[in-house]
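Below is one structure, written out as structure tokens, with a few remarks after it.
Removed from the display is one protein chain of the complex; every other protein chain stays in position.
Each chain carries a letter (A, B and C) given by its place in the written order, and its residues are counted from 1.
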Amino acid sequence: MTQFWQLLFEGFSLGCVYALIALAFTVIYRSSGVINFAQGAMLLAGAYVISWLTVNEGVPFFGAVAIAIVALALSGVAFQLLLLRRVATQRPIFAVVMITIGLGTALTSGVDAVFGSSTRVLGDPWGSTALHAAGLVFDWVKLWAIVFVAVVLAAFYVLDRHSRYGLAMRATASDEEAALAVGIPVARVQALTWAIAGSLAVLAGLFLSGYPSSPNPSLGESALTAFPAIILGGLGSPVGAVVGGILIGLIEVLAQGYDPSWLGNNFYEIAPYIVMIGVLLAKPYGLFGVRPAERL
Amino acid sequence: MLSVCGLGLRFGRLTAFEDVEFTVADGELFAVIGPNGAGKTSLFNVLSRVYEPFAGRVRLGERDLLRLRPRELAGAGLARTFQNLALFGDLSVLDNVLIGRHHLMRCGALRDGVFSRRARREERAHRTAALEALAFVGIDAWADTPASTLPYGLRKRTELARALAMEPRVLLLDEPVAGMGEGERSEISELVKRVHGEHGVTILLVEHDMGMVMDVADRVLVLDFGRVIACDTPAVVQRDPRVIRAYLGEGLEAA
Amino acid sequence: MTSNHPRRVLALVAAAALALAACGTGGSSKSSSAAASAKSASITTGPGVDASTKTITIGNIGAITGPAAPLGSAALSGTKTAIAAINDAGGIDGWKLSLLFKDAGYVPQRHVQEYAAINQQIAVLESFGSPTTKAIQSQVDAAKLVTAPLSWDSAWSKDPILAPVGTPYALDIANGLHYLVTVKHLAPKVGIIYQNDEYGADGLRGAMAATKHDGIKLVAKAPENLGDTSFTAQVQKMKAAGADIVVITALPNATGPIVGTAASLGYTPTYLLQGPSWLEPLMTATGALHAKPTPIADALAKSTYVMSFATPWGNNVPGMPAMLSAWRHYAPTQLPSIYFTWAYAQTRVVAAILKKAIEDGDLSRAGIAKARLNVGAIDTGGLTPTVNYSPQPGPPSSSSIINQIDANVVGFLKPVASGITSPADSAVS
Partner (left out) sequence: MVTELGTTTVETRRQPLPGTRSTHGSGGVRADPSRRGRAPLGWGGAWVLAVLLPFWLSEGQLSTATFIVIGAIGALGLGVLTGFAGQVSLGQAFFLGVGAYTAAVLGADHGWNAVLWIPAAGVVAAMFGALIGPTALRLRGLYLAIVTIGLVYIGQNVFTNATSLTGGPEGRALPTVHFANWLDFSAGNTLNLGGLTIDHNGLYYYLGLLLLSLSALFVWNLSRTRTGRAMQAVRERELAASVLGVNLARTKVTAFVISSFLAGVSGALYGSFISFAQPGDWSLTISIQYLAAIIVGGMGTVMGPILGSIVVFGLPDVIQNLSFVSQNGGGGLSATDFASIVYGVLIIVFLVVQPEGLMGLARRIPRRLGCSEGSMPEQRGDPPRRMTAATTKPEDQQ
């Protein structure tokens, strides 16, 4: 039973980080209908920037996190305003998707070129310390991940529901042209979503590379694990992203711990997808997704 | 030809219409009118199997229409145009019309892909037919233009050509002159009359334009708040006090 | 296909061009006009050998990017150092070596492309990685191009032209377990966490073979993947099964979290790391001795053994002083790495084969292939186990070096035994 509770904790903590990634996907998707394939590369960049600032430049850890968040958020805004904005009004949404793929490729290689491909040290204050309670081990970095995610989600909720920009984001999400027509600064709203995505990427990168892991080039692929999360929850639904992310984290870790051998090796890797497909068979638009209106 | 019996449609708790009953005779031009939101287009969407009614029966000739799947309607002889236009924007006008003949064609992917003699022959024959339909509505000169680049009026005509090319027994026209100028309206009215006359098609027409309806229709059904309030010849309907009260009032006088 | 033709590597050559080279026999012509000039020096040459400048080109398709880059970069540095050292010492009987390096990022498709690009310009090849080398194996076999794979896949043993240096993964694990159980008297309950690919499968095979002897029991096995974010479940499996020895056949990116997770859970087995699972930066931030220790350094230093295909940095073996001086001279910025040592030794093995071919007066591909068979045992001065490519049952080398992690030595590895073999070896091959 100890094992079960331990895995439950690990899964929940991992799921919280997935929720951050899924939320980043959702925010951009809602405002522009694009899946940002560069999210993984942004996450990777965030983790390496933190590591570089703390280990090589001696910046205090939280200062480094703040700098990384600002840097990534500004880069996201610049990317949206300087490049994406020029194509976003065109109809081929695929061009925009492809541009994010191009960004991901360039960014991943850029990180490799600048920082090398070795495993690095994150430089966080928690290291390998852990809280021992009830026979379980709670790594501090994982506990903090949960706390941070809760704070970020609360902040996002306030922004989304109770601020001018939240309303603007939701309006843009539902109809870009109409939003433009009633005077919503769609460009600024979309830039804001990229800023949010950049900040979330830094936080997700931070917690994915905390102890016992470390910043390494394969971090970018972890973002792909959040794909089933956004679908499971329902595209474009922030609540869905969070619920989906946590579910995927739990499923992955529990399947890792308990997959029966007759399912073959590495069943845990595909378990999130199998659950996702199962859910879609019952609910084609995910748990919290809305069926788009179809008109003739 | 087409008989509707006790038909009702709901969206959640909202009733679009109920207890709708009428029969359209073979070769008749039958119009459905009513104020905005009366349920006219919803009625069409039920007849073309887009919406599922909660009650009622629809017979098309001998067949139970509600048992057919949407794609089987074309084969059963039912064609329609759309109020808000449903052209395939990137396809040429000719290709749009050829989609209407899809159900009349037989070649599968394999024959098409190798462009077999049969595929060639079929393609040629149906192109000719499609061009005839385009010529009939007067836009054959635009055959190769992408549909999305046409002006509104021509798109409406493309839709009409496409519906005609389907070689239907029953044609559902959803507001064919909506958004058109006076001159174009009368031209489309003439076209509808010609379709009716020359092709001998049964036509079901939803329209706002009273002038057109009174001009072309054999019989008129009036919907108000989802209920049939009258169903008779234009002359009778025009005099029906309930119709005048509910809807026609000023419109009739203007016409 | 003449070397004085600017496009000698055309896939399609007009007959007229062929006619010029009267010696061309169709198919893969081994003669060239350079051969004619070399006749005077009474040495036969082939692709990648220039008799006029006395230069032999060694091809190297490596991986300095991609998932194996940390290993690949150190290895490339070792290769370069060995070549520079040989050339500055006068070359091999007056022949200089030149390196033609291509990076394929550990991607099989790019490996094939780079091979196609350089195979006509090289006399021998060094090829990094198992799946990548397998992608070109049939081509190097057909071209009779002596190829030193930078990997230890068990499949290499049977190839007629490959020149692997080091002991196959599976044997390494079998040998290591045998040593831990019989010499160190550890309890024989073994678990293995392995990467879910051909490399991991090789390690798993070794662990399975080891269970046939010494009372070794494999109580748990768990796969992992590159890019896994949590290793709790794998570690829990080991812990729950009560494994006393945990074999890790992975890459360093996974080794760190596995050991760290176990430490968090208060689980401290003895680790046996397959060579590629180990990298110096697991101990300190940069991999240098006095850099900032990593959070898992303590856990690793407790009781961890590393199988190595090369002797640890600074170990007292005959070949070490020469290597260290070459390192200081040619690659001072390279951090001590076992991959450096190993690639350095491998290049010396290649050089030994070439030396034999020069002595035999035949630097054609067939000549080099023959030299590989006839050169006999090649001693790398103790940097790696001795290799021998003469026809023999089993792999070119089957003994292993085992080291223990020590936080206080350069390179963090302290050799505890070498030349280990195990009764399970025959079961592996």
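Going forward, a residue touches a chain if its C-beta (ideal position, glycine included) is under 8 Å from a C-beta of that chain, and two chains touch if they have at least 3 such contacts.
Worth saying up front: this structure is predicted, and the values here are computed from it rather than measured.
Q: Please work out which displayed chains the absent chain touches and list them by label.
A: Per the touch rule above, the missing chain touches A, B, C.
Q: Based on the whole complex, identify which of B:G37, B:G75 or B:G197 touches the chain you can't see.
A: Touching the chain that is not displayed is residue B:G75.
Q: For a quick check of understanding: of C:S73, C:T211, C:S337 or C:S422, which residue touches the chain that isn't displayed?
A: Of these options, the touching residue for the absent chain is C:S73.
Q: Using the definition of touch stated at the top, determine which of B:G8, B:G27 or B:P146 touches the missing chain.
A: B:P146
Q: Touching the missing chain, which residues of subunit A?
A: Touching the missing chain: residues 29, 35, 37, 83, 86-87, 89-92, 94-99, 101-110, 112-113, 224, 227-228, 230-231, 235, 264-267, 269-270, 273-274, 276-277, 280-281, 284-286, 292, 294, 296.
Q: If you put the missing chain back, which residues of subunit B would it touch?
A: Interface residues of subunit B facing the absent chain: 48-50, 70-75, 79-80, 82, 85-86, 88-92, 94-95, 98-100, 102-103, 105, 107-109, 112-115, 119-120, 122-124, 127-128, 131, 138, 140-146, 148-155, 162, 166, 179, 181-184, 187.
Q: Quickly run down the residues of subunit C that touch the omitted chain.
A: Given the touch definition above, subunit C has residues 7, 9-16, 18, 26-28, 62, 64-66, 72-73, 76-77, 80, 101-103, 105, 108-110, 112-120, 131, 134-135, 137-139, 141-143, 196-198, 200-202, 333 touching the missing chain.
Note that in this section only the chains that are shown with their structure count from here on.
Q: Closest chain to the overall C-alpha centroid, by per-chain C-alpha centroid: which is it?
A: The chain sitting closest to the overall C-alpha centre is A.
Q: Based on mean C-alpha positions, I'd like to know which chain lies farthest from subunit B.
A: Relative to subunit B, the chain whose C-alpha centre sits farthest away is C.
Q: Between subunit A and subunit C, what is the gap in Å from one C-alpha centre to the other?
A: Roughly 38 Å, centre to centre.
Q: Could you work out how far the Cα centre of subunit B sits from that of subunit C, in whole Å?
A: About 75 Å separates the centre of subunit B from that of subunit C.
Q: Per the contact definition, I'd like the list of subunit C residues that touch subunit A in the complex.
A: Touch residues, subunit C against subunit A: 65-67, 69-70, 73, 196, 223, 225-227, 229-234, 236-237, 240, 252-253, 256-261, 263-266, 279, 281-282, 285, 287, 292, 294-296, 299.
Q: Would you pull the subunit A residues touching subunit C in the complex into a rising list?
A: 3, 6-7, 10-11, 14, 17, 55, 109, 112, 116-121, 127-128, 130, 137, 139, 208, 211-214, 216-218, 221-222, 225, 252-254, 256-257, 265-266, 268-269
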